[in-house]
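Following: one structure in structure tokens, then a few remarks.
Of the protein chains in this complex, one is absent; all others appear in place.
Up next is chain A:
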Amino acid sequence: MLDVRNLQKIYAGRNRSVEALRNLSFHIGAGELVCLVGPSGCGKTTLLKCMAGLLAPTSGEVRLDGRPVDGPPPGMAVVFQEYGRSLFAWMNVRDNVALPLRRKKLGKARERELVDHALEVVGLADAHQAYPWQLSGGMQQRVAIARAVAFEPKVLLMDEPFAAVDAQTRAELEDLIRRLWHELGVTVLFVTHDIDEAVYLGQRTIILSASPTVVLEDLTIDLPDERDQLHTRSSTRFAELRAHVYEQIQRAKHHNGDTDPPMADRSDELALQKSES
């Protein structure tokens, strides 16, 4: 589905160039929900922009369904962290969601249906006429998510979408993403710096090193598919996985593409812990 191969990105400046991404390779299968987590400033946003076709990598490539991504691919939607800057302040909620659909020429009825449904599933059925700035941060991000949902993408990329909302709203939105993923069968790549979130949300968590970035570990989150904030987060397995990711991130801070490759596979150790629990 989505393939990242030997991706490298060097920002060339006038006097010095910064290597943000060193060598990244991973694969995301159709219908997967994968989280990307890494220490602050590890080039997560650069990676996401490369994957979204908004930024050309220096070398390596991103492939979507076998085709190389060299511009924003039509079957992809992106939800950015800065909800306040990704919505059109001069359009009401409905128009914000509908605008990307116009190009698809689906016909008025189908368009209306998609917008109604998208706003319904994110819980904004009665906010069609409101302007984004009349809504709370969490609701604004729901509008951005509704816009992505209405677009019917095959792949949904999310760049730290909940970093700027309060903790309670964040929990609600996390569950919303899990629900949407189940209902729509869409492939989701979720970038975050929040370790709890990275463990709670995904089927897999890809842990990145500090910049210049490499993949430190591709961890399978073997929590049951049925998750809720209270029970999942208080389970022993969640705590173990969380501790493991936390350790890796701590190590990642001193670890990057310049130092030796990460310690050998630690999945044995984890498997051991699992059997004990």
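Structural remarks
We adopt the following convention: contacts are C-beta pairs under 8 Å (C-beta built on N, C-alpha and C of every residue); 3 or more make two chains touch, one makes a residue touch a chain; residues count from 1.
Simple rule for what comes next: contacts and distances are computed from a predicted model.
Not every chain of the complex appears here, and the one that does not is recorded in UniProt as "ABC transporter permease", selected from "FeMo cofactor biosynthesis protein NifB", "ABC transporter permease", "Spore germination protein" or "Phenylalanine--tRNA ligase beta subunit". Per the touch definition above, the residue from A:L24, A:V37, A:A52 or A:L114 contacting the chain not shown is A:A52. Among A:V78, A:A127, A:V149 or A:L176, only A:V78 touches the chain left out of the display.
If you put the missing chain back, the residues of chain A touching it would be 49, 52-54, 72, 74, 76-78, 80, 82, 85-91, 99-100, 102-103, 131, 133-134, 147, 151.
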